[in-house]
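As you look at this complex, bear in mind that one protein chain is not there, while each of the others sits in place.
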Amino acid sequence: MSDYVIPSGWEAVIGLEIHAQLATRSKIFSGASTAFGAEPNAQACAVDLGLPGVLPVLNEGAVRMASLFGLAIDAEISRVSSFDRKNYFYPDLPKGYQTTQLARPIVVGGQVTITTGEGKQAREHTINVTRAHLEEDAGKSLHEDFHGMTGIDLNRAGTPLIEIVSEPDMRSPEQAVAYARKIHAIVQYLGICDGNMQEGSFRVDANVSVRPEGETAFGTRAEIKNVNSFRFLQRAIEFEIERQVDLLETGGEVVQCTRLYDPDRDETRLMRTKEDADDYRYFPCPDLLPVVLDEATIESWRAELPELPDAKAGRYQSEYGLSAYDAGVLTASRATAEYFEAVIARDGADPKLAANWVMGEVAALLNRLELEINECPVPADKLADLLERIGDGTLSNKLGREVFEALAEEGGSVDAIIEARGLKQISDTGAIEAMVDEVIAANPGQVEAYRGGKDKLFGFFVGQVMKAAKGKANPQAVNDVLKRRLDGPDDPGVV
Amino acid sequence: MSTNDSFERGEAALINAPITQLKAWLADGSLDAGHLTGAFQRRIDSIDPMLNSLISRVEPVVPRSDGALAGIPYVHKDIFCAKSTRTTCGSRMLADWVAPYDSTVHERLTQSGAVLLGKANMDEFAMGSSNESSHFGAVANPWDSNAVPGGSSGGSAAAVAARLVPFATGTDTGGSIRQPAAFCGVTGIKPTYGRVSRYGMIAYASSFDQGGVIAKSAADCALVLGEMAGFDPKDSTSSDEAVPDYLAGLGASIKGLRVGVPTQWFSDALDSAVGDAVTAAIDELRAAGAETVEIDLPDADIALAAYYLLAPAEASSNLSRFDGVRFGYRCEDPKDLQDLYERSRSEGFGAEVKRRILVGTYALSAGYYDAFYRRAQMARRLVTDHFQRAFEQCDVIAGPVTPTPAFDRGAHSDDPAKMYLEDIFTIPVNLAGLPGMSVPAGFVDGRPVGLQLIGRHFDEARLLNVAHQYQQRVDWHTRIPPLGGDSSNY
Partner (left out) sequence: MSLTNDQLQDVANLARISVEDGWTDGLRRDLNAILDQARLLDDPRLDAIEPMAHPLDQTQRLRADTVSETDQRVTMMAAAPAQEGGLFLVPKVIE
């Protein structure tokens, strides 16, 4: 979490345009596959290449997914939407136009709730969505050197996108990131986008302007393009706010422009100003007819909606007694929630214990290995096994961590690891009493001092017993027995 | 090699026979499909050098099919993609482009057994009314080599008129089937928008373009259209309206048929001799039992103005894909991306295409959209509403196809605006997406004149029958151009 503070006396106004690739099997207007990572142009069919004479036919899956998004954010699903052409020349745009929805988008309105800050500082904000429309993605230009030429791969051309346009409702980089994360969570919960930012499945452009505090008119904005991580989004907006405030405070003015964030230099760099903006010559696409959706179809899609992040977080609090913060973290991504729910699906599972482990050990492990939770080397069922052994007293939390590390490094079953490493916790009272008695007998001086009021020595005895038990003694049992022996009247050591 | 039968029958009989007759001969074994294609190939060899109606020849493959057109030769307007054939659209831009896929029309005709012999010349990217904008040279009108054959399907019309093939495909965006059919004295039908799939038909103006047929008679058109038409899942603008048996519908009497005659179309703008020929044709319909009613079809000038903004606007976008990157013409040694685009497009497109791209680009550009494009779309509805009202009073509309017979080559090439006026009676039909036909209706100074028949949406069966009934009473469609040399034998 950044502790960035906006320069005093200024307010930032931020709106985001998010492009989410829809997880359809085939492209928006052709039957070519959308799978990532194929040989260049192997998934570019005649339609995707824009060969002379080809025509588009709209993919039902794309319409359904865009509508699911609209339903999830409580937006209006347009009963009639239509496609327009946005005309410009670029080598990765095969037809010389992008088919998109300008005049009549499929999703209108809607809002999401975000939370910034933690604990007492936690604040909720409602961010309004202006619209979300369907459009086709472009291909890719590969700038590696081909004898001074650029290579064009059109596999991505025609992949369906929804462009989600927010109102300029955000006032800080933190809010913008929270909003982007919430949209990211929603599209993943819906299963309509894989959310992979590195592969470009989820791309964020930010419109940023600043104005003196109290001013109601918007300042001139800059659009920051293609920010491919939440961390960069935070940094890019911070940089842009500083740049604009510096300009304005030194008597300069902000020029409406498009900028590119450069993560290596941590700065935004000018791409083009409004003066050389293209004239896109939008007009209704004559190859596609109006898309009309009836109530029954929309209702059948509504019935498909899964439990969404906010509802799930609410349920985690009421049903499992988790804190709002913990519930928020566990539901922030669909994969985390699924992992957590798989862990607590075990009979007798303790949701709070599971929450602590998922947010603690699991998160630390993933962080260390730079993995996503769906790639976690300790799958949910193994963690459930492990927590079961903690629950039944076989393992202490400490031994549990050791088993967890072993699972992460070597795999295998929890019980086999406990067995092989002899990690089973000693809970047998008789054995613990014997060890306690030995320790008390071996340290008469410390016993005397403790009984004379040096309470702090209790830890010394625990340590000695654990040492004798090679760390495997049940700490609670050790405590109980020690207390009884050292404090109790029937102490055999006092004979 | 030839059978005695066909010697007796003679090639003249073959080239003039209705398609149904050819089918009958093929079916009873008195005619061999290979011999039939051979006869037309020889005819092309001897006649086409005078006409330049074909851009490419295609080695015939007699398909194994017992379909409705089994063994019948034809040519495609060179706007239809046929896999492994060069498909140029009459442009330098695609001069060497070999289509890697089949258009739906080609697929259907192949399935029905038709035999492709070549690709017909056309105005570049179907933009033109005289076939003079083709990169592959102008086409001569078979009736008069000084006259244009019309356009843009000029090669198709000339080839059928000269009896180089029994039929040819064409496309009609603003009159491109009907006008050349009229100029060349052959029968052509532009079906309802959405009737024939546009998949694989290189787009000029997508909301106007419609594929159709040019043939010797309405009956031949009916047979071929029945094979081409129908729903195509690859074309979102294709209609799933059922395709009737057009051939079966040809027997019906037209007694009591209400023929609407648009008074405004018989004005000073119409050449009087053409007007007389068209009036005589309408009289013939009346003689066959039809009633005529005067109808009101105003605003042809507004229709023209709207068309010449809308069609170029769509074209400017449709033709953006010709950028020298993935296929087609690419300039030599482009120094950068801008240079690649500008020179490939400037060198690859001809003057008329560039003119229309620029008009369309301007009409769509910021600040002009509302004044041009949007107003033109309103005009489109106005014109469509006029037709709708007219069809409350009549079943078909009859009138001229063009204001004049075929004009001389080079006559309008310096004045595009005047050339555009050629389309004044055909364009309104495309704005409304209605079916229209051109039927041979006589001659003026040795040049053919066409009668235009316009129907309600998806009323092709009625149009074809009216044309057929007319052709039962006249013989204009059976006249063959005097092509000199050995053509006198025919």
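Should a chain be cited, it is by its letter among A and B, assigned in written order, with residues numbered from 1 in that chain.
In this text, a residue touches a chain if its C-beta (ideal position, glycine included) is under 8 Å from a C-beta of that chain, and two chains touch if they have at least 3 such contacts.
This is a predicted model, so every value here is computed, not measured.
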Item to check | Option touching the unshown chain, where A:Pro7, A:Pro40 or A:Gly314 are the choices | outcome: A:Pro40
Item to check | Sole residue of A:His143, A:Arg265, A:Arg368 or A:Lys456 that reaches the chain not shown, by the stated touch rule | outcome: A:His143
Checklist outcome for this item: Sole touch to the unshown chain from B:Leu247, B:Ala290 or B:Leu431: residue B:Leu431
Item to check | Residue ranges of chain B at the interface with the undisplayed chain | outcome: 96-98, 100, 193-194, 207-208, 233, 236-237, 239, 301-302, 304-306, 308-309, 316, 323-330, 334-343, 345-346, 349, 351, 354-355, 357-359, 361-362, 365, 371-372, 374-382, 384, 416-417, 420, 430-433
Next on the checklist: Using the document's contact rule, name the residues of chain A that touch the chain not shown here.
Outcome noted: 24-26, 30-33, 38-46, 49, 51, 57-63, 82, 89, 91, 141-143, 146, 148-154, 260, 271, 278-279, 281, 284, 286, 288-292
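In the analysis below, only the chains that are shown with their structure count from here on.
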Item to check | Between chain A and chain B, centroid-to-centroid distance (C-alpha), Å | outcome: 58
Item to check | Parts of chain B lying in touch with chain A, wherever the complex brings them together | outcome: 80-81, 87, 89, 94, 97, 99-101, 103, 198-203, 205-207, 233-237, 313-314, 316-317, 319-323, 325-328, 337, 341, 361, 364-366, 369, 373
Checklist outcome for this item: Residue set of chain A touching chain B in the complex reads 46, 49-58, 85, 87, 89, 91, 94-97, 152, 154, 279, 281-283, 286-289
